[in-house]
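Here the complex is missing a single protein chain, while all its other protein chains stay put.
Moving on, here comes chain A:
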Amino acid sequence: MIKIEKLHKSYPIGKDSLHVLKGLDLHIKEGEFVSIMGSSGSGKSTLLNIVGLLDGHDEGNYYLNGQKIENLDEKKAAILRNKFLGFVFQSFNLITYKTAVENIALPLYYQGMGRKERQKIAMQYLDKVGLKDRANHLPSELSGGEKQRVAVARALATKPKVILADEPTGALDSKTSHAVMELLKEINREGMTVFVITHEEDIAEQTDRIVRLKDGVIISDEKVNKSVNV
């Protein structure tokens, strides 16, 4: 599903440039539940941005769903994001003046779907994350956990190939964190590829595979022993 070969990325800082990703190789198959672990500055957010087509890479190859990603203009990137990727952010990133159901319907709007159908699908996903009764609430009227569940529903609405979650529990307490992770696990059990970025060990341990990143290189890539989770 996601295949990365010798990926390099650096950012210009004044005259110098900061080499953030130093030749990563990573292959994530369909239906995997992977977490990227690393402290801040390890390059994990950069990796997610590249994988999420929010940012370009300098060197190496990146294949998304078998399609080689190179020289993407904004328009193509936008279409691919809409079609293949669903995002869940640490800070939720819901549009403040839209209700829960409208937020979920927004990516469908950009797919060109009609209003009634958007509404119907958005309600289905809102139901799936257990917030049907909150449909017409604004983000400011929802708790942090509820906001993140709305964000997950929004990520799912377009039936993407991969869910990319950047510190999805970073702004939540442990109880709601747990609920959100349960939701992601459920989604994964239904066959969705889920790609989580975190710096919290206990969050990473709930995934199936942990990739540890340090200073722009992968230092370990191991399957989590299932028995730990049970």
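Going forward, contacts are C-beta pairs under 8 Å (C-beta built on N, C-alpha and C of every residue); 3 or more make two chains touch, one makes a residue touch a chain; residues count from 1.
Convention: contacts and distances are computed from a predicted model.
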{"item": "Undepicted complex member, UniProt protein name, chosen from \"Na(+)-translocating NADH-quinone reductase subunit D\", \"Protein translocase subunit SecA\", \"Amino acid/amide ABC transporter membrane protein 1, HAAT family\" or \"Putative ABC transport system permease protein\"", "value": "\"Putative ABC transport system permease protein\""}
{"item": "Among A:Y62, A:F89 or A:F195, residue touching the chain not depicted", "value": "A:F89"}
{"item": "Touch criterion as defined above, residue of A:K6, A:K29 or A:R115 at the omitted chain", "value": "A:R115"}
{"item": "Missing-partner contacts on chain A, residue numbers", "value": "49, 52, 54-55, 74-75, 78-79, 81-83, 87, 89, 93-98, 102, 106-107, 109-111, 114-115, 154, 158"}
